[in-house]
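The complex is shown incomplete by one protein chain, all other protein chains being positioned as in the whole.
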Amino acid sequence: MHFSLRLFTLLAGLFLAAASYAADTAPKLTTADDLGPEVAQPIEFPHFRHAGDEKDGGMQINCMYCHTYARRSIVAGIPPVQKCIGCHQNIPSVRETPRIKQLFEYYDNNKAIPWKKVHDLPDFVRFNHERHIKRFYFQQDRPYQEVCGYCHGDVKTMVVARRQKSLTMGWCANCHQKDHPVNATSSETGHGPNDCFTCHK
Amino acid sequence: MLALYNNFDEAEKVVSELRSADIKGFNADDDLTVKSPIEHPEVEEFLGDKPVKVQWFTLVGAVMGGLLAFFLISGSQASFYSQMKGGKPIVPIPPNMVLTYEMFILGGVYITVLGFLICAGLPARRSPLYSAKVSEDQIGILVKADESAAATLKGIFAKHKALEIQEEAGR
Amino acid sequence: MTKDIREDIAWAQINQDVMKSLENPRKLYWVILFAALMVFSVGIGCEIYQYIEGMGVANMNNPHMWGLYIATFIFWIGMSHSGTLLSAILHLMHADWRKPIYRFAEAMTTFSLMTAGLFVAVHLGRVWQIYYALPYPSERWVWPNFQSPLLWDAMAIFTYLSSSVIFLYIGSIPDFAIARDNIHPGWRKKLYSILALGWEGTDRQWRNFRVTYLTVACFLIPLAVSVHSIVASDFAMSQQPGWHVTSFPPYFVAGALYSGCAAIITLFIILRYVFKFEEYMTLPILKKTVRLTFAIAMVWTYLNCIEFASVWYSHDQVAKDVLIQKATGPYAPFWWAMIFCGSVVPFVMMFKRFQTNIPVMFAVSLLLNLGMWLERWMIVAPTYSHGYYPWTWDHDQWPSLIQWGIVFGSFGWFTLLFMVFCKIVPSVSMYEVKEMVYHRSQATKKKQLGIEGAH
Amino acid sequence: MSVSNLLENWSKFRHTHPVEDKGHPDWEAYPSGLKTDIKWAMAIDLDACTGCNACSVACYAENNLPVVGKEKYAHGQEMHWMRIERYWGEENGEFKAEQGAQFLPMMCQHCEAAPCETVCPVGATNHTEDGLNSQIYNRCIGSRYCSANCPFKVRYFNWYNYPEQEESWPAPMHLQLNPDLTVRTKGVMEKCTFCKQRTYVARNNARNEEREVADGEVQTACQQACPTGAISFGNLHDPSSKVAKQWAQQGVDIIKEVQDKDKEREKMEHEGKEPEKMVRGYRILEELRPYPSVMYLERVREESAV
Partner (left out) sequence: MIENDFDRRDFLKVLGWGGTAVALSGCGYTSIEDGKETVTSYVTLPSYVVPGISNYFNSTCAQCEAGCNIMVRVREGRALKSEGNAASPINRGKMCGLGQAGIQAHYNPDRVQTPLLNGKAVSWDQALKEIEGKLNGVKGDEVAFITGTMSGHAQALLGNYMDALGSKNHFSYEAVSPAVARAANKKAYGVAMPRFRIDKAKVVVSFGADFLGAWVSPVYFSQAYAQFRKGNRPEGRGVLVQIEPKMTLTGANADRWLGIRPGTEGIFALGLINALGAAGVKVPADIAAAAKDYNPERVGTDTGVAFDQINKLAALLKERTPSLVLAGTAAEGYAYGSQNAMAIAMLNHVLGNVGKTVEAPASVPFPQLAPTVGSRSALTALNAGLAAGKYKVVFSYGANPVYSAPAAMKFKDNFGKAGFKVAFAQYLDETAKAADLVLPLDSAMEEWATVVPEYMPAPYEGHAENYAQVSLRQPVMEKLYPNKEGSGTRSVGDILLALLKQRKPEAYKGFDDFYAYLRSAVLEKKTVFGAAAKDDNDIFWNDTVGKGIVALNGVTAKLAGRASASELALPAPAAPDAAYPLRLIPSVSASMRDGRNANEPWLQESPDPLTTIVWDSWVEIHPKTAAKLGIVEGDIVDVSSKSGSIKAQAYLFPGIHPDAVSVPVGYGHEAMGRYANGTGANVFAMLDPVFDKETGELALNETAVKISKTGARVIIVKEEGPIGGSQAGRKKIAVKVSAGKVDLTKEV
């Protein structure tokens, strides 16, 4: 008898818990902040050196100086080698370091660098850099580290970029549900589009 | 102490006598159990009424299932990016009612069975005083009593020519 | 008058006879088991091929999006209903002749539901994503679409399956106890003692048992009805001509009971022979079942006519066209075969001398089931080949061998499960037969006493 | 907070679109400044349509449609989102060719109240806030109920795994695949999307420049190809757009299942009056109340000509 009673209360408790959880759950589930796998790149590009803060010996270059397409295209893109050379041919101090040597090799052989995709969404997902940059960088006028950091994490402290956010659907949706101010000044808010069709292609 | 009888008439006589006879150290209400191969309401009459509580479990289960269903479903529809479908409301009543109905039954059945197990005290360890005959064709009468009452009880059993009397000492 | 069962049969005898069925059945049992296994493996083979290649190999096409899978799915769902009919409804009606046969009827319910469940998976284009259809709180915040009748189906079938499993189990606890007490030691004894939950048949156990059994029975009846009317709403809720019919839910339920009863007759005859249950599954009981079936057959026929009539007298030309096309188009042979098997053949059951004629009844029951299967197919296919939009009308689309293979495989799967079950669980409810015998003998005794008193 | 959300916005969740049209609940996603109230719609002039198949081929090119080959075509497993139907004039059961044939381009009608949407078990097809009938390929589990319930039968199912099949895109043909779309795999339902990838770009440009989408800014592949310009496509809620003008002029209202002009015409015929000059817009299977977003213009034929 008592055994069974205990059993009953246990089961009932579990049932209720599961139910209430289910009914009230979704938003809580999307707080993942995990680290993606290490990706081996042809050249170990030191992000911290370029984009990092002064105190860490960084040069605080704006992300969109190199990833220049982010503000006008759906993809952020990788700068053409020419761009790297453009600066580095005027920086003799580091000219002989192994990475820069590699870089110049590629350039001299007129070969594109086979960078690996780090933040690689599935093929049926459409993520538009332009829209997000417009909204948060230009309209809301947030600092670029923050804006890019929403999805790309704290790249300015990394050497080779590595995924820091889960980039799962729930994670995206979590932000799309929030109300964001329209621009830096106004109090009006709006949330991201909810249509499946907007992000799924 | 377990006594086996051949048919219900005898068993009934025994039971009624046991209950009428007031024996010291033996309380007919708690200490008397009948084991039978088939469901046999008449015997129970002799045992005096013992209420069955399973229905209450049923009620609770059904109601719980129904409510859960409705809110779970409507709630999830509301939280599903508010997707419009076929010009129907985002939280349409008829479909949700269908599902509520199903869950109502589901909850009912599950909790009822749970109730049964609890009320019937199943699963339980088998008492040492048990004979396979009971599951075949004989009726067993199990009594708990002090040593003092034993003799009298045995007497009563014997009087109604029990086929077999098992005894367990101690306690 | 012949009695449903011998009243002087000893209870111990009952135990022995039934327990024997767990030990040594006739040779035929093994033959059937093997055959079932073979057929099932063919089905599995086809399914694997289809899984790898894609649904295309089933030779469905644009108008014909659903094929035999859905038809057979409905067939199995339908088959499940008679179990409930016998055990639950007749239980409430205290028709005690059901007692020797309701156990396997319930088993049939359970297993045909399981078979039906298979077809949901077989039918899906991306079965590996089937969990999308489950209502669980996902990281993606997405839920299944509760507006879809398919989801109601899933819910209803799940409820029905689990409930009937429970019902079956509860009902056989006392028998497990018997088995536990009578079987020679071994893994089976252990199994039974676990399943019996330490049942001792105390008055307290019996008391609660009675109430519970009754309650669950009460739940099962509306459930069963709801299940098949929901399956019907897969079609009735849609917009297609020939599907969007108000009378579909009752029509489906009737059809369900019908095919179920037919199946019971078939299995009755098989079990009777295989497990030597002549003593318990007696001809009078068969006769009662047959009469019941005949009644339901007439109900079905009636509803069938109603459906045609309602289409015919409606001004919905499109639906009318579908009906005409059923009777005259490429599907005509099957459609008429369905009418014949479903509405003409049952008249054989009117005649007393056939009602207890085993071979005839066996053949008839098989025909009835064939008819009911055809009915389901005739509901699904013709609408596709003759919908609203003339351009998409199709030549009669003939299912590929793969499709047929999987359909037949399902029959193998069902038989397999059922036969194994009967070998492990007593397929005749011993304690209830005892009750039956007991009460009946009491009744006759009283009668005799009455007669003597008159002197 | 689903339950609280449910109770708070109960009324929002209860209104039925498009009949009591308060728009799509997600329009609130756009702050007033950038509100883009869009309803994509189409008008096809059957008098201009010559049935030349250009639109169909353009659709193949734009939307990564696989070529299935003769055998599968024979099984009716072809994948053309846009099909050109050819009808003959009929006289007591015989086809008549005197007035030529009658062509009808048929693609997904993007119904406002689409029968396919309600029945999808996983909600893979929904009504988007710009008035499309979306199909989320990755969500689809292939129950094919949507197609079963589509009166036009314009949904096409991936019966085989075309991307991995040798004959669909033998190298180097795969280089032609449009990167703006998924290549659909085995077991997924698909259909015309009104070239979503194009409307998507147009809308983003508009919102970046904080303006509304201009008429003609976005063309569907079929419209762009059509040599006689029979197809026009645009935003129905923008009164200046060509489509809106056409719909208005042809007296076709998207949220009516019976158009007033048809009521009148019927009335006149009932009174035995000959209806004088009428307009020629109509929607197919309107009476089933799916509220299609594609209006057709009746083909005109000169009876006096010979």
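To keep things simple, chains are lettered A, B, C and D as they appear, and every chain counts its residues starting from 1.
Simple rule for what comes next: a contact is a pair of C-beta atoms (placed from the backbone, for glycine too) under 8 Å apart; a residue touches a chain by one contact, two chains touch by 3 or more.
What you see is a predicted model, and the numbers here were worked out from it, not measured in a lab.
J.: Among the chains present in the display, which ones are touched by the chain that isn't there?
T.: A, C, D
J.: For a quick check of understanding: of D:L6, D:V183 or D:V218, which residue touches the chain that isn't displayed?
T.: From the options D:L6, D:V183 or D:V218, the contact with the absent chain belongs to D:V183.
J.: For chain A, which residues lie in contact with the unshown chain of the complex?
T.: Here the touching residues of chain A are 36-37, 39-40, 69, 72-75, 77-82, 106-107, 110-124, 163, 167-168.
J.: Which parts of chain C face the unshown chain closely enough to count as touching?
T.: Chain C touches the chain not shown through residues 317-318, 321, 388-395.
J.: Using the touch rule from the top, list residues of chain D that touch the missing partner.
T.: Those residues of chain D that touch the unshown chain are 46-48, 50-54, 56-58, 60-62, 67-70, 73-74, 78, 80, 83-90, 94-104, 137-138, 140, 163-164, 167, 169-179, 182-185, 188, 221, 224-230, 242, 245-246, 249, 275, 277-280, 282-286, 296, 298-306.
Throughout what follows, only the chains that are shown with their structure count from here on.
J.: Averaging only over C-alpha atoms, locate the centres of chain B and chain C and give their separation in whole Å.
T.: The answer is 30 Å.
J.: Name the residues of chain C that each touch 2 or more other chains.
T.: 135, 141-143, 145, 147, 151
J.: What are the residues of chain D that contact at least two other chains?
T.: Within chain D, residues 2-3, 26, 115, 118-120, 123, 126, 139 contact more than one other chain.
J.: Which part of chain D faces chain A closely enough to touch in the complex?
T.: Interface residues on chain D, with respect to chain A: 1-3, 26, 28-34, 126, 128-130, 132, 134, 136-139, 180-183, 193, 196-197, 200, 204, 207-208.
J.: Per the contact definition, I'd like the list of chain C residues that touch chain A in the complex.
T.: These residues of chain C touch chain A: 135-142.
J.: Considering only the defined contacts, which chain C positions touch chain D in the complex?
T.: Chain C reaches chain D through residues 53-56, 59-66, 123-127, 129-130, 132-133, 142-145, 147-151, 154, 234, 237-240, 384, 387-389, 391-392, 394, 397.
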